[in-house]
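Note that this complex is displayed minus one protein chain, with the remaining chains in position.
Take a look at chain A:
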Amino acid sequence: MTGWRVPIDRLVWADPRRRARKLLQFAEVEAQGARDLFRAAEMTDDPLLRRRLFAHARDEVRHAALFRARGLALRRMLADPGPEHGLGDGLIPGERGFDRLEVERESIAALLAFIHLSERAASQAFAAYGAVLDHDPETRAVIDRIARDEEGHMRYSRAELTRLAPDARRALWVARLRRFWRAYLRLALILADMISRLILTLLYFLLLPPFAWVAKRAARKEAAGWRDCPEHDRAEGRAGGGQY
């Protein structure tokens, strides 16, 4: 099912610098996931679910520590760890954890469906990474171990969903659509960002030069040190509650 991605994964995980960066990135995602789950546990009224979410959150805390420790160990072996972010460090859906889930605003069904799908994506992603890490058995051991936990998370969240939501299948479909929608939105936002960046950069070079020249001249005349407060410069009427 995921055979097509093996060459890509192999490429991504071959570079030790990127491997270290990715593991450290994962550590942050898992830590955020743990915070979301603790939050979910704080919000829920069902005592059993609360305990399960709590136990789950603790697993994610452990994952964060494992990823971090391995990432740091890899990083220390490098002569030069390079920049903190490199090309191709973007997270793909299976790596995003719960992806800025707003725990308070979700129903229990939506929350559990979301957890289930995220964990499933994570366990698949980690299983795939384990498969291309023959050359780094230690990282592989860490990832394999975490992938097994994620499977457990996938199962319990499905079971809780059945227990607590009258229509579990529908909740799952809604969550699937929402995940898809989010992925689409993210792409759209990246595109919009690129376009606006381009336009603003063009504007910058086309429109700003004369103003920049004036601003620089004015700056040269400005002495450093104390200035009178503008309060006194302002006409009475303007000193009030305006924007300026």
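By our rule, contacts are C-beta pairs under 8 Å (C-beta built on N, C-alpha and C of every residue); 3 or more make two chains touch, one makes a residue touch a chain; residues count from 1.
Going forward, contacts and distances are computed from a predicted model.
Missing chain, UniProt protein name: "Carbamoyl transferase", from among "Amino acid ABC transporter permease", "Ring-1,2-phenylacetyl-CoA epoxidase subunit PaaC", "Carbamoyl transferase" or "Electron transfer flavoprotein subunit beta". Summary of contacts with the chain left out: across A:R19, A:R52, A:R96 or A:R179, the touching residue is A:R52. One chain of the complex is left out; on chain A, the residues touching it are 24, 31, 35, 38-39, 41-43, 47, 50-52, 54-55, 57-58, 61, 72, 75, 81, 196-197, 200-201, 204-205, 208-209, 211-212, 214-216, 219, 223-231, 240-244.
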